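One protein chain is absent from this view; the other protein chains keep their places.
Note that the chains are named A, B and C in the order they appear, and that numbering of residues resets to 1 at the start of each chain.
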Amino acid sequence: MSSIPENSTPVAGAGAAKARPAAAPKLNIIGLEKTEYKGGNSTLCNGCGHDSISARIINAAWDLGLEQSQVVKFSGIGCSSKTPAYFLGQSHGFNGVHGRMPSVATGALMANRSLHAVGVSGDGDTASIGIGQFKHMVRRNVNMVYIVENNGVYGLTKGQFSATADRGQVLKYAGTNELMPLDICIEALAANATFVARSFAGDAKQLEALLKAAMRHRGLAVLDIISPCVTFNNHEESTKSYAFGKENEIPIHELNFIPSYEEITIDEYDDETEVRLHDGSWLVLKKLGEDYDPTDKMLAYKTLENARTQQKLLTGIFYIEPEKPSLVDLLNIVDTPLVQLPVEQLRPTRASLHEIMATL
Amino acid sequence: MSSIPENSTPVAGAGAAKARPAAAPKLNIIGLEKTEYKGGNSTLCNGCGHDSISARIINAAWDLGLEQSQVVKFSGIGCSSKTPAYFLGQSHGFNGVHGRMPSVATGALMANRSLHAVGVSGDGDTASIGIGQFKHMVRRNVNMVYIVENNGVYGLTKGQFSATADRGQVLKYAGTNELMPLDICIEALAANATFVARSFAGDAKQLEALLKAAMRHRGLAVLDIISPCVTFNNHEESTKSYAFGKENEIPIHELNFIPSYEEITIDEYDDETEVRLHDGSWLVLKKLGEDYDPTDKMLAYKTLENARTQQKLLTGIFYIEPEKPSLVDLLNIVDTPLVQLPVEQLRPTRASLHEIMATL
Amino acid sequence: MSVAVQTSPQVAERPRVVNDFNINVATVNGSGSQTSNSLLIRSLFKMGIPVTSKNLFPSNIQGLPTWYNIRLSSEGFLARREAVEVMICMNGATVAEDMASVAEGGIIIYDDALPIAAHRKDVNYYAVPVKELVKAANLPYNLQKYVGNMIYVGVAAHLLEIEMDELRAALVWNFGGKTKPIEMNWNMLLTAFNWAQANIVNEQPYRCARMTGFNEGKVLIDGNTAAGLGALYNGVSFVGWYPITPSSSLADAINTYAPQLRKDPETGHLTLAVVQAEDELAAAGMILGAGWAGARSMTATSGPGISLMAEFIGLGYFAEIPAVFWDIQRIGPSTGLPTRTGQVDILSTYYLSHGDTRHVILFPATPKEAFEMAGNAFDLAERLQTPIFVLSDLDLGMNLWISEEFEYPDAPMDRGKVLSAEDLKARGGKWGRYLDEDGDGIGYRTLPGTRHPMAAYFTRGTGHTPYATYSERPEDWENNLLRLRRKFDTARDLVPAPVVNEVAGARIGIISVGSNDGAIEEARSRLRNAGIETSYLRVRALPINQTVRAFTEKYDTIYVVENNLDGQLHNILVNEMPVHAAKMISTSKCDGMPLSARWITEQINQ
Partner (left out) sequence: MSVAVQTSPQVAERPRVVNDFNINVATVNGSGSQTSNSLLIRSLFKMGIPVTSKNLFPSNIQGLPTWYNIRLSSEGFLARREAVEVMICMNGATVAEDMASVAEGGIIIYDDALPIAAHRKDVNYYAVPVKELVKAANLPYNLQKYVGNMIYVGVAAHLLEIEMDELRAALVWNFGGKTKPIEMNWNMLLTAFNWAQANIVNEQPYRCARMTGFNEGKVLIDGNTAAGLGALYNGVSFVGWYPITPSSSLADAINTYAPQLRKDPETGHLTLAVVQAEDELAAAGMILGAGWAGARSMTATSGPGISLMAEFIGLGYFAEIPAVFWDIQRIGPSTGLPTRTGQVDILSTYYLSHGDTRHVILFPATPKEAFEMAGNAFDLAERLQTPIFVLSDLDLGMNLWISEEFEYPDAPMDRGKVLSAEDLKARGGKWGRYLDEDGDGIGYRTLPGTRHPMAAYFTRGTGHTPYATYSERPEDWENNLLRLRRKFDTARDLVPAPVVNEVAGARIGIISVGSNDGAIEEARSRLRNAGIETSYLRVRALPINQTVRAFTEKYDTIYVVENNLDGQLHNILVNEMPVHAAKMISTSKCDGMPLSARWITEQINQ
């Protein structure tokens, strides 16, 4: 989801957009109320982290003024993968099979390059059964926001370990996990990802900024979001619990997203780094602790490996490479979405067939 | 393949073993000629890198005095995966389905923990279709030598790109590869591998040392071996060609393997590092260029990422963690191989059934 | 507290209906009603009453409508019955339709906080002040929701006359003797019971009463637990699995009982390995690897998992590797409804994988059979050297059934044709992995690790000779397939034989399979009452054998009754017996519910 859908340019120019907060607080830049971005009623457990994330997606989409008809939602199978039914109700959604969302999304997005895509998966869906398709989608840098709602457990099948479960994690039925976790962010990095971030379902502000940046990134934006499963993995010792997240989240920077339609002057603060996204939006990173340069891949590995070993919940954007081409850019295909080609472009001429026949 | 098969202790003690080179050059420590370690005739192309690797495996196994009946061979599908038929003809072999060798090996090795295993796969078999099972096998640290015969191409299906193909690699039929490669070694590291090495089919000495160390490692030893496909990807520009390998291989250290049955005194040379393997063997790394500490994971990431970006062929052992438990150690199962348990241990008592029935 | 008296006009005292009605409990899932429902069914069972339960739960974790249906049948019919006489309404989301669903003359026990749409005149209502009772019980806040479910148990105990001692015993059993939850729940239950006694004049007709003659020597258990126990008692040594409803509880049962049954007393270590795989492809690969190495290996999955295993199972078939695949069927195609039952994978499993493949399938009908077939499956897998499927379903697997006690497996395990180092020595090392020495299509195998220089062979999914060497020769290919067919024919008389119940003079035969059993028996009884005699053959395995042929031959019409849309068993039978094809009538239905005797009766008695 690299750029603003064509028809969602500010209704009254940049100036008007700037005045928005004062003028009409309930309408976004394409004139819609936030409720329009809702989906069906959630059937998840009360308090499930996944529901918070849905709310953040709704906010981010509304804020960016996404045209829902130009958005597609993909998911696999799991509690997390159900959520696309609960946001952006006016967008087409595709709830696929377990662990294989990437391939479905890849096909759809190559067939129609103008679509903007949000994919939602779970840690089981992505890191256990789905790690293969995940890696290859990352490698292809397909244009999509790839959200992993990571709770370290299989929610929908009632509490088994996923491959992101912490070593030592204890579950009621499954016992103690003895294996080191796969780390979604490290996996993404290893497969040459161009946007790698982690957040926490309980950190609304950061998450929204990240979602917006991800929606404006060209290529695959991987968002590993710690999202507590209140039913099966919310005891305090779990690094995927609310309690742990609220106590222990360490943002590596403060994040601000400034959409392309807002005129800004980037001030030269010492403690801020700006990353210009492909569509002209900006991601502003404000220093919190150590310096963090999100274009330094080795720093990303190091930061993430240390966090994994020490079971620390670091959040923020670990790595970004805004200019790398996405798969559709590499395929040498026409600009018109393939699904919109007229028959003349789909069927070669009669003469051409005669020519070929003559050569055989 | 963590330790010497129980019955392959030196026939005449360590002293005799030391005297071996002088006494009977054609018999190994369990009294066998090298030809006994051969398999069927290869049906690969003349000059295929995979055949060189088979020869190295034969040498290493003979040198270590492996008891073939206690060794099992696994593979997927591909030219590379055919090779287990061409070495260790007296070992059971299992040529499975494409990309799914890891699961078959895992099941067999849990069922019989006393077996020593060598798995052979290709880059397509492991990095394309098989990356999922590969990652999970690494994560589980199953006791096996996992060899990837990496030629950057699908040999058996005649020359398509695999996921390890270099960016910019050109193939006769498939054109130019635009995507960054997956790097087997980085993938292994990310999944918490305990033994990560790369070698080159043309570097007999290094490869044999690595093979022996891998066979003595506890857990999964990943060997990414560049193995030229002389038929489809051997032009000079390919980093997976003989010409490139011979010209450009950069060993990060000189490697020596010293088996546990050889008495050695480790001298304190400045330019040598020793790693003690689980069974008491030693891997001696002699400094060549920069210092390299193979227990430093971050250094491994850095070295490998740089090599990937710069398309350099670095070889050697990048990372080793000799003391981590392997899957079978974590499963809380009896020491006797499960397949050898007597019926009394497989069938609970009659009384126990009555007890259970009474509770229902 | 408010006094709940009957609000609908009721014609005086009606004749008692004892042990012959349906209770339906409507709750919200994840609310703890599972415990309450299990108390109900267990205490009724312990009172000697034939009962069955059907748990109708949604495919989510918490907050959606759930129904627990308990049928009492003094005659011992254990199939699903549609009508509901006693409705317990605890869920506002469905209360209107729940109340509407009650049979004429039935009763409704309901939370008085629920909105009631319409008052029917033909049923009795019993409002229960749930909120006030919970309050009175003074429960910790976070447990109110869970423990509150005891209220309907208490009220039902009064109205239906369920024995309080049995409820108490069930509670103790349920919490494994843990005092705190037992007392808290009991307190709640008792409070509700007392309230009901004090406030409800029990004029309604439905009653439970202790009886004998049916439940003696029986247990109450679900099919998945039975299967898990069966595996443990029959030497399972490797389980590779991936969670999927409704099969997960089979692996759970193995994990639960393993420490008790399969622990080495000296070391405390287990004599089996259970590995949760990363997906079903890996689970299949693992158990094939383990089976190849010589373990009794198995997995449990459901439709989507079976589909994912298709390629690997072709390998298992063609490389001839023993392994057992349990498919606890749920309805599909695709993800379908994970919490609804069906016998929908018969065809796709029988022909699973590309190329010419057909597989041996076992079909348990009861928990006892699930227990036994767990053993049969291993014996067959090792004898036939091939993947064996056991097709259970959600109804059998996850619902509680009254089952005969399981018999201890006395017969020695059949480990099949395995050559040891000594055997090889005796043969002078001569053997062929795929050589049909015995004419039964089954070769000999060696296990990796066998200490003999001729022991090794190379396993592959590609063409091979009798000596396991690679071959592309047409004759080798064809001969190998013909041998596999011979092996399949060998299987016909090794698999569990069909169960046949023939009635003299019957012209109609019924063939069915698996968990339909109870419904078929009940339908036959109904048909008999209507003057129609039927004979019945229950297929317990594929491929079929002579018994099925003989049965089919004998009757004018054969109804093939099954719980799917396409008549999948019918399809296979028609193919096995094309000469009888014309008289075999496919009688199938698939809506996610177990078949009912009524529906079957209607199909046959048209």
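Heads up, the rule we're going with is that contacts are C-beta pairs under 8 Å (C-beta built on N, C-alpha and C of every residue); 3 or more make two chains touch, one makes a residue touch a chain.
These figures come from a predicted structure and were not determined experimentally.
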For the chain left out of this view, which of B:T231, B:S281, B:T303 or B:S326 touches it?
B:T231
Which of these, B:H98, B:K135, B:R198 or B:H253, touches the one chain of the complex that we don't see?
B:H98
Contacting the left-out chain in the complete assembly, out of C:G223, C:G336, C:G449 or C:P498
C:G336
In the whole complex, what residues of chain B lie against the chain that is missing from view?
43-46, 77, 79, 82, 97-99, 128-129, 131, 154-158, 160-161, 163, 173-174, 231
Touching the missing chain, which residues of chain A?
7, 40, 67-70, 72, 74, 84-85, 89-97, 100, 102-112, 114-115, 132-133, 136, 327, 331-335, 337-339, 341, 343, 345-348, 350, 352-353, 356-357, 359-360
Just the residue numbers, please: which parts of chain C touch the chain that's not shown?
58-59, 303-304, 306-308, 310-311, 314-315, 317-319, 331-340, 342, 344-345, 347-349, 351-358, 460-463, 472, 474-475, 477-478, 481-482, 485, 564-566, 568, 571, 574-575, 578-579, 581-582, 584, 589-593
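Here, only the chains that are shown with their structure count from here on.
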Among the chains, which one keeps its Cα centre farthest from the Cα centre of chain B?
C
Which one of the chains is closest to the middle, using the mean of its C-alpha atoms?
C
Could you state the distance in Å from the CA-based centre of chain B to that of chain C?
44
Calculate how many whole Å lie between the centre of chain A and the centre of chain C, each centre taken as the average of the chain's C-alpha atoms.
41
Each of the following residues of chain C touches two or more other chains, namely 278-279
Chain A touches at least 2 other chains through residues 128-129, 131, 163
